[in-house]
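Of the protein chains in this complex, one is absent; all others appear in place.
Our next item is chain A:
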Amino acid sequence: MTRVQTPHGESADTASLRGPKLSHGKLPRFTPLAVFAGSLVAVGALFALLGSFSVPLTVFLGVILHAVVLLVLTQVVEGRRAAIDRLATTAMYSAFGLALIPLVSLLWTAVQEGLERFDGYFLSYTMRGVFGGMDAGGAYHAIIGTVEITLFATLISVPIGLLTAVYLVEYGPSRLGRAITFFVDVMTGIPSIVAGLFAYALFALFLGPGVRMGVVGSVALAVLMIPVVVRASEEMLKLVPNELREAAYALGVPKWLTIVKVVLRTAAAGIVTGVMLSIARVIGETAPLLITVGVADSVNYNLFDGRMMTLPVYVFRQYSQGLAPNGVTTINYDRAWAAALTLIIIVMLLFAVARLVSRFFSPKTGRR
């Protein structure tokens, strides 16, 4: 920022000042950008000359060249510490770039491959009577199953999660409260497959082994969802200013009515957001549904009877069937991608709506 330069440079050297230099030059601010562009062009041109141009390799080697050139340049002009600082900056930027690769490539591939099959037909037909490489079949039954099972899981987990959050925030810190907080945190780490096994074991105890029903999957998802709902609602309830509660008490409103009419209403937008995010979190769960709900080829609207199909399991099943023997050979992969795209769209919609709800309906706190 503030440059310290000796006005006369070396000419003003006296014997007493000779020693470690106290100041040094400074590269102009655009240097990193220029070096980056330069090294990209250099590597790209080299590859083009060799006749084997590829974008990923160019970027990869370009970044390395950029780091080296910048390191040397800064070392010469600004000194060792500044050079290391620049190197660290490059490393941070590349880490972020590296993290973007999977995201971008995944979304890109899903859209590209999924659009091939993603149409009205795919969304409104089932897999009934579809075999081999037949150019047919859709995911209607899977969408129905996913929606029903997830909604029922929400129905189970929201009351429990919300009431627990109310207990934790409104009924004060107690030994029980601390235990619940700790175990809710631990519960977030339960592997999804274990939740599935639990739900299976629970129902197998009463209904005999080999039970496959939509509701078993809902219970498994609820186990995964409850901790997320608790944490999200707890955060939101904590944001409700204490003055509101005190004002209600001062007017003689009973505590439970204060919670229902004042606290929960103030936090409603945040809680809705949290619930939607938790739905988005579990709607893509595959493993617990695979082992508790099974697979099916046609529509089953009844949660309490028989196997159902769900979108994530549909993706897995289509993928594991591999290349089809005759007809459209890649049809199974195409359907898998189309279903994956459907799933991504649903999740993104939930995220977007959740953000909108929290932006437009949350009470104005004056902080944002």
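Here is the rule we go by: a contact is a pair of C-beta atoms (placed from the backbone, for glycine too) under 8 Å apart; a residue touches a chain by one contact, two chains touch by 3 or more; residues count from 1.
The rule we apply is simple: contacts and distances are computed from a predicted model.
> The hidden chain: which UniProt name fits, "Spermidine/putrescine import ATP-binding protein PotA", "Phosphate transport system permease protein", "DsbE family thiol:disulfide interchange protein" or "Fe-S cluster assembly protein SufD"?
Options "Spermidine/putrescine import ATP-binding protein PotA", "Phosphate transport system permease protein", "DsbE family thiol:disulfide interchange protein" or "Fe-S cluster assembly protein SufD" considered; the missing chain's recorded name is "Phosphate transport system permease protein".
> Quick one: say which of A:Ala37, A:Leu151, A:Ala179 or A:Leu356 touches the chain that got left out.
The missing chain is touched by A:Ala179.
> Out of A:Val253, A:Val299 or A:Val328, which residue would touch the omitted chain in the full complex?
A:Val253
> For a quick check of understanding: of A:Leu27, A:Val130, A:Val194 or A:Leu244, which residue touches the chain that isn't displayed?
A:Val194
> In the full complex, which residues of chain A touch the absent chain?
81-82, 84-85, 87-89, 91-96, 98-100, 102-103, 105-106, 109-110, 113, 159-164, 166-168, 170-171, 176-177, 179-180, 182-195, 197-198, 201-202, 204-205, 209-210, 223, 226-227, 230, 252-257, 259-260, 280-281, 283-287, 290-291, 294-295, 312-313, 315-316, 319-320, 333, 336-337, 340, 343-344, 347-348, 351
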